[in-house]
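A single protein chain has been removed from this complex, and every other one stays in its place.
Chain nomenclature is as follows: A and B, assigned in order of appearance, with residue numbering initiated at 1 for each chain independently.
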Amino acid sequence: MIYQKEITVPSLKRGYHLITSNIISELPDLPRTGLLHIFIKHTSAGLTLNENADYTVREDFEKVFNKIVPENQSYYSHTFEGADDMPAHIKASLLGNSVTIPITESSLNLGTWQGIYLCEFRNSGGRRKLVLTIYS
Amino acid sequence: MIYQKEITVPSLKRGYHLITSNIISELPDLPRTGLLHIFIKHTSAGLTLNENADYTVREDFEKVFNKIVPENQSYYSHTFEGADDMPAHIKASLLGNSVTIPITESSLNLGTWQGIYLCEFRNSGGRRKLVLTIYS
Partner (left out) sequence: MIYQKEITVPSLKRGYHLITSNIISELPDLPRTGLLHIFIKHTSAGLTLNENADYTVREDFEKVFNKIVPENQSYYSHTFEGADDMPAHIKASLLGNSVTIPITESSLNLGTWQGIYLCEFRNSGGRRKLVLTIYS
């Protein structure tokens, strides 16, 4: 059995945002056992799973990824969409454009501290489209 | 329903290569709804999704990942296969060895700007084997 739905997440500011409850609210009754695949249809935003309790973790994500992929470096060629654009593409591939989560006993089987992050790498990324696919 | 096929991609030069049309040409008629999993059977090449229009994005990928994982550092122990080998292993795990793409209305449901990249991290990586698996 397969279920699929496309959703739109309203504009979020640059940074790392917990969207676990937004995703769950979009899901139908879950099958007893399965997998949920979440896909982001963009190349300058990403999805990952990480710590869901302390907001400073998400603030540190912003700082650390800006260190790993700094803006305004002389070696960038793709610069016409702004200083945040090419670093956003790199971050999107570093963090990834999808997550797959087990479904167990009709719930997402996340660890206690795992939450779903939408990673907005652009200064003004706009709305983002996600595709949710459930297998069972 | 499950469909699976192993394909070989001819040698590509070191760098980031758009292979979306190559992949699509290998696929059978797609189911109405499903997922495509693409897997690369190697540890010094990777797969990712990113910007499909401006080739300078792919050139910048090469430059940026060489900054993040520089060659010829004194702390590498695994050096006997050449200066590009150990950085290639790290890059393979940073970018990942598979992508999973939703299938919607019998087409790959990629975003407008998303293309499939084969990331060749070796100077002479040779042919690369991929496994395509479709679920529906």
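Structural remarks
As a convention for this text, a contact is a pair of C-beta atoms (placed from the backbone, for glycine too) under 8 Å apart; a residue touches a chain by one contact, two chains touch by 3 or more.
Keep in mind that what you see is a predicted model, and the values were worked out from it rather than measured.
The residue from B:Leu49, B:Met86, B:Ile103 or B:Ile116 that touches the chain not shown here is B:Met86.
Here the missing chain is touched by one residue of B:Val57, B:Leu94 or B:Leu110, and it is B:Leu94.
From the options A:Ile40, A:Ile101 or A:Leu130, the residue with contact to the unseen chain in the full assembly is A:Ile101.
By the touch criterion stated above, the residues of chain A touching the omitted chain are 33-35, 48-51, 54, 56-57, 59-61, 63-65, 67-68, 94-96, 99-102, 104, 109-114, 117, 135-136.
Seen from chain B, the chain kept out of the figure touches residues 2, 4, 6, 37, 39-43, 68-69, 75-78, 86, 89-90, 92-94, 96-98, 100, 129, 131, 133, 135.
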